[in-house]
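One protein chain omitted, others in place.
Should a chain be cited, it is by its letter among A and B, assigned in written order, with residues numbered from 1 in that chain.
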């Protein structure tokens, strides 16, 4: 496939996986989780470096995944103890990040170790980092990683669709049905962590945070039905990647920046025109009731 | 209604894939066309184009003032990389994750890390962390010439008919570098040994320090994400006061705030320190100006340092 083809495929995979996870994330009021993880992975890569003494990718990725899981689990634990979600996220990410910085200063010394260099991918380079996949041929590593993650996300969401629906909208009811609410929360948070870290590694933090929150929030303005929200959010994610790519070529600028910006354009459109909760629809409804 | 929109959307997606797939860029390969060279940093780009002259068309990815930390590739950069006949980069993790890209591009064309030409004992390792090597090799002129020599050999293979001209231009450039080296050594030698201390915001001047027998103290480590502590500042302040060092320096790419804290602290302790000026570390000056070239950038640094450190400790 051509360069552009791979870029659009990669961005679309990020759009789909993040779009789906994002819907549940904003409904559970944990939108800032992704941004928090983008900071706490520092702790993971510092510890991975201390153990492996190398700046190579795999160790860093594993370290980051573990740090992401740790972040989400601690946040979940604090929440189960009655802390507001924004407070829990704020306490955890600043603390873990600071511990990471202290470790760099005290035990790692003069290493050129920062999150941008060690972990954050750059979408324009994706088509050049190929691996051989049997039967398919040469495929970018990021695409393989993202296909795996997207499949995992789709599987877990579809498999427990009813459970997700009930635990998200009415945890008390879910508990009375005998659904293990807390286990579901932990499972969800683990998925958030795996998806975001894998996507960071492929395309960088800016795009991931944008793709997780903005398409899902836009979809939230179009409908009340959960399945439709999933579908719309994933499509908005894909749409922003195409729109963003066009803008990037037009202005000769950064692809990931443009794609993040394009999610904003789609949100703006939804904010005005969405048929259910868009500005025009809301004002019309108000006038009718008067 | 939604599904219809969705279908249309998917078909647009597929179409764009196909359309773009057909549009494979064809490379024109005329005989007299200059070969396309891509260099990552401005230091490499400038030096290589001095040597290659009219035989090369050099594209520098990290243009004037772009330090590798904040480099964001644009579409034109990507095209340049795709059309390049040869690519030069610094290596030693200066370009971070672009290493993987170079490996891939290197499959069908020459891609060269300049640092690879330098023998291991000439490279500076961090004493505490042997796994990590200082990538700022361009501050040592000898090492830089070795690296450029290596790069020229690679160019000769692409330009077998112009070997002689290339060598002439290389020799001419190298004699300029030799001159730069002699002058720099001479200028730096005028600074008394105990005052030859370079205090900057972060550690980019390791090779520079070794070459000119100058003590280099960075407030921050190699990484710009480092945080510093009160005692780190205090240590530098004490050192300035004790050894009566007249000046400290800022780098073009880093905020001068921490350096200002050092200056105020020393002033409070009764020793007046001035800001010696701005040095170029990772980034270079604007194209077309003097500091936009390797030699000009180097001269600027030497002049700034010697003028500031030579000031009498009034």
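Operating definition for what follows: contacts are C-beta pairs under 8 Å (C-beta built on N, C-alpha and C of every residue); 3 or more make two chains touch, one makes a residue touch a chain.
Keep in mind that, in the parts below, contacts and distances are computed from a predicted model.
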From "Manganese transport system membrane protein MntC", "Hydrogenase", "Phosphoribosylformylglycinamidine synthase subunit PurQ" or "Corrinoid protein", the UniProt protein name for the chain not displayed is "Manganese transport system membrane protein MntC"
Given A:76, A:196, A:214 or A:235, the correct residue touching the omitted chain is A:214
By the document's definition of touch, the residue of B:72, B:125, B:146 or B:187 touching the omitted chain is B:72
Across the whole complex, the chain not displayed is touched by chain A residues 26, 29-32, 34-35, 39, 81-87, 89-91, 93-95, 97-99, 101-102, 105-106, 206-207, 209-210, 212-214, 216-217, 220-221, 247, 251-254, 256-261, 263-264, 267, 271, 277, 279, 282
Residues on chain B facing the left-out chain by the touch rule are 63-67, 69-72, 74, 224, 226-235, 237, 251-255, 257-258, 260-261, 264-265, 268-269, 282-287, 291-292
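What we mean here is this: only the chains that are shown with their structure count from here on.
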As the complex stands, chain B meets chain A at residues 2, 6, 9, 12-13, 16-17, 20-21, 23-24, 69, 72-78, 82, 93, 96-98, 100-101, 104-105, 126, 128-129, 131-132, 135, 203, 221-229
In the complex, the residues of chain A that touch chain B are 1-5, 8-9, 12, 42, 53-55, 57, 101, 104-105, 108-118, 120-122, 124-125, 128-130, 228, 231-232, 235, 238-239, 242, 248-249, 252-255, 257
